[in-house]
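Here's a structure for you.
What you see is the complex with one protein chain gone and the rest in place.
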Amino acid sequence: MLLHTVNKSPFQHAALGSCLRLSKDGSAILLIEDGVYGALKDTKISADIENAMKTKKVYALEPDIKARGVQDRVLDGITLIDYAGFVDLAAENKAVEAWL
Amino acid sequence: MLLHTVNKSPFQHAALGSCLRLSKDGSAILLIEDGVYGALKDTKISADIENAMKTKKVYALEPDIKARGVQDRVLDGITLIDYAGFVDLAAENKAVEAWL
Amino acid sequence: MSEEMMEEGGGGVIKKFCYINRKAPYGTIYALESLEVVLIGAAFEQDVSVVFADDGIYQLTKGQDTAGIEMKNFSPTYRALEMYDVEKLYVEKESLEERGMTADDLIVPVEVLSSAQLQDLMEDQDVVLSF
Amino acid sequence: MSEEMMEEGGGGVIKKFCYINRKAPYGTIYALESLEVVLIGAAFEQDVSVVFADDGIYQLTKGQDTAGIEMKNFSPTYRALEMYDVEKLYVEKESLEERGMTADDLIVPVEVLSSAQLQDLMEDQDVVLSF
Amino acid sequence: MKFGILVSEGPYTHQAADSAYLFTKAALEKGHEIYRIFFYHDGVNNGTRLTTPPQDERHIVNRWSELAEKHKLDLVVCVAAAQRRGIVDADEAKRNGKDGDNLAPGFRISGLGQLVEAGIQCERLVTFGD
Partner (left out) sequence: MKFGILVSEGPYTHQAADSAYLFTKAALEKGHEIYRIFFYHDGVNNGTRLTTPPQDERHIVNRWSELAEKHKLDLVVCVAAAQRRGIVDADEAKRNGKDGDNLAPGFRISGLGQLVEAGIQCERLVTFGD
């Protein structure tokens, strides 16, 4: 499967939406940089990501989460990883697609 | 009144939506650069801009429209202007707010 | 430097300056470089308002810890704005709500305005700088 | 140059390369610089697919006239891709529909794929380059 | 009328620098005054003389330099933004121990105060960015 990375805020950019529409069930999605705002609960896009989590595995980069002070708001079921975990995900998947 | 400029595609960015939400009735909105995709008919955001045109005056920069090959798709009621017209709009309004 | 600038720049004129922050911190540099303009601008003794809307409200989130991305955490600087007499900080209510946040989640005291109130505030400005 | 590169780079391996274009032309340079990669990449004789989705489909709009913005109109170059044996051009149906467009509005013949078909196509790639 | 221009993105990558240039030219043709053009964020990259774009593309940096010479424009590159991005004039290079400089003719490096001052002095401040 592909690893999909999203680095844009879902409130400002359509990148996360495009990634959810064009990634296959079973694939992994990693939220990094401003993309981590997509990992939070009680936002207007939380339902979209919760829905995606039924068929895809969603990760968020913890250093980016902490930098933005949102560590207490992460949705249940999202896996937090560090850069080493990012490297592992890239290695485990067949290729990496960046939703820029 | 303020002149509002929007230079982002409404399909990729939330800038046009923020501008419509936060600009006063009666103000002028000028679509430039990739923002001109917001001036087109038959798109998924056409209704939003038509709705805004009931209370605000919407302009689009014709050189940007032509560059993108969309001159035949512009919504009725949107005024096309050139850079000289942009200068006039900036001069006529009290200040210019760029929705970056 | 600031006195010379005042002489050269101000000339007694006081304008309403509005800085509008709509972008999240760290993903791009606009938030930090916007703050640098506000701090320098304070020396000019204009009538300054700073607005946070859309992702700009994330600039003010409490508990930022940037060690893991090796960047400088500049959020404490917003607390210093008061010392520079930059006291009018506004946050859009709709932007907070969309993000499930309240003013209590922010690092500095702000005035929460509705979109309509913010429209009025911005319409009243002489100079609008967007970041 | 290309022969030396082939020697050095290819080594007989043929990979599935997918270039994904999701940005409009002229507002930013990504569309143009993506096209430059596709052209250079053609010399490596890999199995190349070029995908246009989201605003990327605007790269292929007919009738572009850039004289008024003093930029170079690079859209005719897409027509030249065939000469470089880059023949697999795909456009997402949903992206066309959201913009009120059809394949007839585009400067080159393309294959229109649904989101589901595009998912399969991308999942089948060895290397994905996004612009 | 007295205009100030803020350019917030670098050349070629975003259209902002092009739009700012064409707006400035149109304003000058209409007889307006351009009090200052301030380059901030990646906009400072408009001010390097080391660019060599392809022959068939516009030369954004030279275009600014030529417009500045013709109309005696004040092109100001923000020093703090420039230091982060490697845009330096001879003085800055000496001060920071750099072995070269790259500022293009017609540009000068100065502080952010010049942007605020332009906001005060100009009747309109127009921003081009991303």
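Chains here go by letter, A, B, C, D and E, matching the order in which they are written, and residues are numbered from 1 within each.
The working rule: a contact is a pair of C-beta atoms (placed from the backbone, for glycine too) under 8 Å apart; a residue touches a chain by one contact, two chains touch by 3 or more.
Keep in mind the model is a prediction, meaning the values are calculated, not measured.
*Asks:* According to the contact rule at the top, which chains on display are touched by the left-out chain?
*Replies:* A, C, D, E
*Asks:* Footprint of the hidden chain on subunit D, which residues?
*Replies:* 1-2, 5, 8-11, 13, 15, 17, 29-30, 33, 36-37, 40-41, 43-44, 46, 127-130
*Asks:* Can you list, in ascending order, the subunit E residues touching the missing chain?
*Replies:* These residues of subunit E touch the chain that is not shown: 10-13, 41-42, 45, 48-54, 57, 61, 80, 83-88, 93, 96, 98-102.
*Asks:* Residue by residue, what part of subunit A touches the chain that was omitted?
*Replies:* 5, 7, 32-34, 63, 82-84, 86-88, 90-91, 95-96, 98, 100
Throughout what follows, only the chains that are shown with their structure count from here on.
*Asks:* Hop distance check: subunit B to subunit E, minimum number of steps through touching chains?
*Replies:* Contact-graph shortest path, subunit B to subunit E, evaluates to 1.
*Asks:* For subunit B, which other chain has the most distant CA centre?
*Replies:* Chain A.
*Asks:* When I count C-beta pairs in contact, which pair ends up with more: A-D or B-D?
*Replies:* B-D
*Asks:* Send over the residues of subunit D in touch with two or more other chains.
*Replies:* Those would be 22, 26-28, 54, 69, 71.
*Asks:* Subunit B: which residues touch two or more other chains?
*Replies:* Within subunit B, residues 7, 11-12, 14, 33-34, 63, 82, 95-96, 98, 100 contact more than one other chain.
*Asks:* Could you list each pair of chains that touch one another?
*Replies:* Applying the touch rule to all chain pairs gives A-B, A-C, A-D, B-C, B-D, B-E, C-E, D-E.
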